[in-house]
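Below you'll find the structure I mean.
Only a single protein chain was left out; the remaining protein chains are all shown in position.
Labels for the chains are A and B, by order of writing; each one numbers its residues from 1.
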Amino acid sequence: MTENIALIGVFTVPLLWATLAFLLGPGRGAFVAITGSVVQLFLALILARSVLVDGPLNHSTGGWGAPLGIDLYVDGLTAAMLLLTQVVALPIFVYARSYFAPGAHAARHFWPLAGFLIAGMNALYLANDIFNLYVTLEIVGLAAVALIAAGGGAGQVAAALRYLFAALLGSGAYLLGVALIYGTYGSVSIATLTPLIDVAAPRVVSIAALLMFAGLMLKSALFPFHYWLPAAHGGAPAPVSALLSALVVKAAIYLCLRLWLGPFAPLVQAAAWLPGVLGAGAILWGSAMAIRTPRLKLLVAYSTVAQLGYLFLAFPLLTPGAAVLGAVTLQAIAHGLAKAAMFAAAGIIIHSTGRDAVAEVAGVAERLPLTLFAFALAGVSLMGLPPSGGFLAKWLLLDAALNAGHWALVAVIIAGGLLAAIYVFRVVRQAFLNLPEELADRQKHTGRPVPRVLEWMAFGLAAASVLLGLFSVDLLKLIAVGNPL
Amino acid sequence: MTSELLFAVTGVILFAIGAAGTILLANLLRRVLAFNIMGSGACVVLVSLAQRNGIADPVPQAMVLTGIVVAVAATGVALALTRRLHQLTGECETTSSVEHD
Partner (left out) sequence: MSLNEFLPLAVIASSLLPGLIIFVLPERYLALRTALNLLGAIAKIVFIAMLLAGVQAGEDYGFRHAIAPGIELVFKADALSLLFITLSAILWLLTTFYAIGYLENAPHRSRFFGFFSLCVTATMGIAMAGNLFTFFVFYELLTLSTFPLVAHRGTPDAKQGATVYLAYTLTGGACLLTGIIWMNSLAGNAEFVHGGFAATIGDGHETALRIIFLLLIIGVGVKAALVPLHGWLPKAMVAPAPVSALLHAVAVVKAGAFGVVRIVDEVYGAEFAQSLGLLLPLAIVAAVTILWGSLRALAQDELKKRLAYSTISQVSYIVLGIAMFGSLGTIGGLVHLVHQGVMKITLFFCAGNYAETLGIHKISEMDGVGRRMPATTAAFSIGALGMMGAPLTAGAISKAWLVDGASAANMEWAIWVLTASSLLNAAYFLPILWRAWFRPLPVAWPEEHIPRRKWHETAWLLLLPPLITGILTVALGIFPDAEISPLTWACFIADVEYQALPK
């Protein structure tokens, strides 16, 4: 009983507080948002515990099941992603409350939009039919676009528009795929479709699969469809970038995983190498751009492009019998925590120095040690160095790749770690440099003092991503529940 | 050619035209229009392919209604952003450079 309440609550509570926040305005809206997020976190924990103990959970909303009603389904993967979303959202909301200067234009719209974003994502993780997934994907996309543009200048609005059209293209393709599937099988429920589709499915099903995956790749910024991400994530305010890089892209990747492991499993084995190749391309290109860019937030945004490549790199390994799902999900979770921490830290640094430039990071080791520590810890997880969650995920992936004989994957994963080290340490090294005179004078005019709570939120997220590496036995057990592999 | 197949092919052609427009056009208003055509194309496919034994199937029609609502919302957001961009820059096109301001 409580699990069903938790299940419904986890996407209705954010809808509620989003509406309240819209009516109440930014001051009280922040308070409502944070309270709501605490409740959501609690509900997500209840769901996770229930799945761990009792196995996957099914719920038909309103008592009407498929094919007419909307089915909700919670297995280990869903529960883990729900946990990630709430665990990242809560500190970022606390961060955002102090980050936006009082009366800032961006703050006015941030809270309701963030609420709709979280509601959409939670609903997406729960949905068990491909059309409902389309609806929630659209909600998430529109909310994200609006968040990027809110209160910003021409650059932000242009980036938001570019993202919007990419997102609409992607979901349009996805919808066409849904249409073709429905035309062939007469159902959109994943539970019904999975046993129906086998290797002998008609060609139109393969086309539908292609369309859906292409649409999702566009939305998850997989190389070479990543063109909209750097400007969007690099130009938005820090809390927005954190939510986007940590959570929103994960939603599209989660969908890819669901489709890959569920209905389309028999069809994709032939093309399994493609996400691997594209993932490798993403890692190399994203890291190269991150190493070269002079802007700090853009560096972190390019890092997202590269790190998403890791997730797609694992797709060729998702063969039946392999325990790779845990590794991929762990990588997604570790990246989510670390990226949120990194954007939070970058936001603090820019807030303090007044400029978005890697060169201006000099002297941060002295002025903002906690922030730098947060950035460095997050970087440790991104690089896959022990003892972080990123390292554990990398270890598991390498193990799986070696056992499957994919030597190229092993090389790419290792190279990716070294490339990530180059751009992470670009920033950390610069921070240890003593602040030169000219920069110090200028920063006195453009910089602002930093509230302590911002630093603690960034540090908390970074510490979580590192501690994940030591305490993830239960998490991996959770993800394995209901694992289709 | 049965009517449903005709509609389905029309839908796919509309979709293709809309998608091409969204990608290739420069003017934002035209891209919004193209996106709407794309969405309509997908909806036509959904409705046409979903006849079962000559009887109209209500489920895809419900899905199309939902899709139309989503498309309206997306169009609203797109138009609002276009208007804002026009207010700020006087232009109705997005530039392709990534690293500015």
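Everything below uses one rule, namely that contacts are C-beta pairs under 8 Å (C-beta built on N, C-alpha and C of every residue); 3 or more make two chains touch, one makes a residue touch a chain.
As the structure is a prediction and not an experimental result, all values here were calculated from the model.
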{"item": "Shown chains touched by the chain that is not drawn here", "value": "A"}
{"item": "Among A:I34, A:V328 or A:A421, the residue in touch with the chain that has been omitted", "value": "A:A421"}
{"item": "Missing-chain contacts mapped onto subunit A", "value": "323, 326, 365-366, 369, 373, 380, 385-387, 391-392, 395-396, 398-399, 402-403, 410, 414, 417-418, 421, 425, 429-430, 432-434, 469-470, 472-473, 476"}
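Going forward, only the chains that are shown with their structure count from here on.
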{"item": "Cα-centroid distance, subunit A relative to subunit B, in whole angstrom", "value": "26"}
{"item": "Complex contacts: residues of subunit A adjacent to subunit B", "value": "67-68, 131, 134-135, 138, 142, 145-146, 149, 153-155, 157-158, 160-162, 164-165, 168-169, 172-173, 175-176, 178-180, 182-183, 186, 188, 227, 230-231, 234-235, 293, 295, 298"}
{"item": "Contacting residues of subunit B [partner subunit A, same complex]", "value": "8, 11-12, 15, 18-19, 22-23, 28, 31, 35, 38-39, 41-43, 45-46, 49-50, 52, 57, 59-60, 63, 66-67, 70, 73-74, 77-78, 81-82, 84-85, 88-89, 94-95, 98-101"}
